[in-house]
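First up is the structure itself, then whatever we jot down about it.
With one protein chain withheld, the remaining protein chains of the complex are depicted in position.
Read from first to last, the chains carry the letters A, B and C; within each, the first residue is number 1.
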Amino acid sequence: MIIQLKGNIEAPAEQRILQTLESKKYKPMKVVTQDGAYIIAVGKAEIDIRKIGGLAGIKDIHRVSDAYKLVSKKWKIGNTKIDLGDGVTIGAGDFGIMAGPCSIESKEQIESSIQHLVKNNIKIMRGGVYKPRSSPYSFRGLGIDGLKTWYELARANGIKIITEVMMAEQIEEMLPYVDIFQVGARNSQNFNLLDALGKVDKPVMLKRGISGTMDELLQSAEYIFSNGNERILLCERGIRSYENAYRNTFDINAIAMLKEKTHLPVIADPSHGIGVRQFVDPIALAATMAGADGVIVEVHATPEKAFSDGQQTLDYQQAAHLFEKLRKTRALVNRL
Amino acid sequence: MIIQLKGNIEAPAEQRILQTLESKKYKPMKVVTQDGAYIIAVGKAEIDIRKIGGLAGIKDIHRVSDAYKLVSKKWKIGNTKIDLGDGVTIGAGDFGIMAGPCSIESKEQIESSIQHLVKNNIKIMRGGVYKPRSSPYSFRGLGIDGLKTWYELARANGIKIITEVMMAEQIEEMLPYVDIFQVGARNSQNFNLLDALGKVDKPVMLKRGISGTMDELLQSAEYIFSNGNERILLCERGIRSYENAYRNTFDINAIAMLKEKTHLPVIADPSHGIGVRQFVDPIALAATMAGADGVIVEVHATPEKAFSDGQQTLDYQQAAHLFEKLRKTRALVNRL
Amino acid sequence: MIIQLKGNIEAPAEQRILQTLESKKYKPMKVVTQDGAYIIAVGKAEIDIRKIGGLAGIKDIHRVSDAYKLVSKKWKIGNTKIDLGDGVTIGAGDFGIMAGPCSIESKEQIESSIQHLVKNNIKIMRGGVYKPRSSPYSFRGLGIDGLKTWYELARANGIKIITEVMMAEQIEEMLPYVDIFQVGARNSQNFNLLDALGKVDKPVMLKRGISGTMDELLQSAEYIFSNGNERILLCERGIRSYENAYRNTFDINAIAMLKEKTHLPVIADPSHGIGVRQFVDPIALAATMAGADGVIVEVHATPEKAFSDGQQTLDYQQAAHLFEKLRKTRALVNRL
Partner (left out) sequence: MIIQLKGNIEAPAEQRILQTLESKKYKPMKVVTQDGAYIIAVGKAEIDIRKIGGLAGIKDIHRVSDAYKLVSKKWKIGNTKIDLGDGVTIGAGDFGIMAGPCSIESKEQIESSIQHLVKNNIKIMRGGVYKPRSSPYSFRGLGIDGLKTWYELARANGIKIITEVMMAEQIEEMLPYVDIFQVGARNSQNFNLLDALGKVDKPVMLKRGISGTMDELLQSAEYIFSNGNERILLCERGIRSYENAYRNTFDINAIAMLKEKTHLPVIADPSHGIGVRQFVDPIALAATMAGADGVIVEVHATPEKAFSDGQQTLDYQQAAHLFEKLRKTRALVNRL
């Protein structure tokens, strides 16, 4: 059960609500976010929710039986729009394209990427400064210094930054320079990291685990939300299947289903979702057609020279074509 | 290696080719189809294919190192068009929609379905008369009598028939009444059935196995082709994954990749691919956007009363909407 | 619901049972096997089975709510013993080892294999004469002539034969020469083949599908049983997973679970289950420890020269060691 509290609720009224819930053997948990205050109550007893709804100080009340609550569309019917400022928004009708290299490599590379994005009217740049790598002997990214340089150049050009955070301790340092924190597939159930990101007032894009279920993804989002941060985007990036013809199996079903289960924006990552450059286009377009609120694409001036994952990375010309096709596809979605 | 023979090749020239191949320790196999005669030669030795290509009676020669040969785009660059007669075609630019019930149930049901298809200008009707069922205690279909009734009504209305064949012995009896033989996912590697369908001059739509790989699907198609039948369509119908939120996981990557690997038309089956009625639309549209040459969709006047699989079946109104959206989506694909 | 009929039941009594079931809206199906006559009745209504059980001519009655019925341990608590004659038995306490080459290649190879088996006191020889091959260009086995030669040599040495049948039409020709028909993983849901094998009075070993579930395997066995053949063995041969370090993922859980769900003997195929020679031993021993009623192992005089799958095949010395370890392991299972 989700109870949204009125903004001006006073302590005794709140106390009354909590006591009533506990008397029904419901375990209440208070959640305060940027946008509101809620009580989430979990219990098994049959309960007449109108009686609780009638108590003072309650703005709205709903029964949500899913394992996830606040991220469910059963709670919030209208879709969530993520506002990055300067008119850059994703979700609730606004389509977002994020593009850039796998890893931030150098000042020159950042400048070149930004120029490419500006030219193509793309507002959000992706890139890794902390890279999760299977092997301890691989390059792990330029770190916070790379991020600062990137930030400076991006801001000067009106570009927003999305980048991966790998542990809670990095958040504070990264905070001033990041527009969207990305949680990678391997950290999709790193609950301490999710808790910490819930305490921050910056949007978080949460990737589905390598073999994560719909339920696990939404519950991981619930971790962030229930710690106080409503600004969450979900990202489908392909699952691990038996098929080795591609690096991951992009789960188009997930796009369709998430759009119904949750009010959060759903982003498609075709670069990882298939992992082969020449197939990034059809997967990106298909995901858009299935209802995705945006895509995130790997682009590099010279893919074959990129740090890691060049195999799935588009060059500038390929990317420019894709952007155009994405816009036409999205326009069709809006007309249908 | 694939060698296409000239139509007028004489026995001694052919003998010469075979001997040359055997002298290089290549194992030659002759394939005669509706459209041509080929020698497929498999071997390991380094070989100058120009020397073989210079022999008399050879129309074309190519090295194809994949496990599949004749179905590969390395052999035939132009896409295959399947012609069902009366102007009904699929592939090589022509988009095909197939629709109808899971099972053929009664004369009334057939008439109702056909009326629905005619009204929506759909030319190919799907339906099962032999149903593969996990349990021996389930309804197994109306059989050949159902097919004859269906044929009569379909022909009278200009509708083509696609239906599943489950064993080689059924082929002969079914042959006059079928426009496309469908091979189900469970029979995707029933090699004797594939051999038998290779000897028939009717198109065959081959479904990917429940956990079939790209390679296995293309090799199964090669079974049909190498027995003499070039008229093959491939069908992606979802794979079995760990995710239980839907009945199968539609593999959109497969659509993109098959369009590059083979010249055969690629059909999407969103009904089985996700298995949940309300998500059939986005999957069908996404597959079209990814390049599919057609879709096959389950439709029933009253899905909740359908024999089996009503859960994934559209009603007439839903289907009519989907058809329209598919046509608009396909029009966009043609423009991009 | 399963109703076992008395041997001497007369037509009117049987009619009475059928009518009673139909009056309750239960769909009855009569099954006659080598060992008994049954009525399987499927329905949804609440029903007092004692009332039906009280009718004349009924030997036993049980409610079995699983999708599979006659193969369930809920129906038959005692385990099934498969008797191949000459004192060779598997199941219900008797452990069976089957060994031999992937493919039957020549008279010399058969003789050598048999000598090896006789020396090690192994009574059942495996080998393929019809080989299911992904590619149409691969060797498909020696066929019926190979089987006849094999039979002659095997009989002369007291060896039983297990070999794969790929289609219903092969059964009649193979019948005199086969002690156990094997159904391969790719045919695990080839329902017509299963139907046909149900009409034969020879044991059938049914392999689990490449990504078959427990339920599907047991329902496929039910196809055979409900067509009249109770002599069924089940075989776990590894499933397809995301892991590529081995060719299949042997599902040890399946051994444990099948031993509880069904009264049929459960055989382990470690050769395919892991697909790497040096690991066949630990998997065979583990499966035995988990309760398997037998193992089937690929053995060849010179594995590196074997037709297909030499990679997973043991040589004679390795096999002899394994047989001894299997016997000691089975002895421990009996003591625990």
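By our rule, contacts are C-beta pairs under 8 Å (C-beta built on N, C-alpha and C of every residue); 3 or more make two chains touch, one makes a residue touch a chain.
Every value quoted in this text rests on a predicted model; they were computed, and no experiment measured them.
Residue C:287 is the one among C:287, C:306 or C:319 that touches the chain not shown. When the missing chain is restored to the complex, the residue among A:109, A:149, A:163 or A:226 that touches it is A:226.
Summary of contacts with the chain left out: across C:20, C:79, C:138 or C:213, the touching residue is C:213. For the options A:103, A:187 or A:288, the residue in contact with the chain missing from this view is A:187.
Of the listed positions C:8, C:23 or C:244, the one in contact with the omitted chain in the full complex is C:244. For subunit B, the residues touching the chain absent from view are 211, 240-242, 244.
Although one chain is not displayed, its contacts with subunit A can still be listed: residues 27, 29, 40, 42, 67-69, 132-137, 166-169, 186-187, 189-193, 195, 209-211, 215-216, 219-220, 222-223, 226-227, 240. In the full complex, the hidden chain is touched by subunit C at residues 211, 213-215, 239, 241-246, 249-257, 259-260, 273-274, 276, 278-279, 282-283, 285-291, 325, 328-329, 332, 335-336.
The rule is short, and it goes like this: only the chains that are shown with their structure count from here on.
Averaging Cα atoms per chain gives one point for each, and the point farthest from that of subunit B is the centre of A. A separation of 38 Å divides the Cα centre of subunit A from that of subunit B. Mean C-alpha positions place subunit B and subunit C at a centre distance of 33 Å. In subunit A, the residues touching two or more other chains are 211, 241-242, 244.
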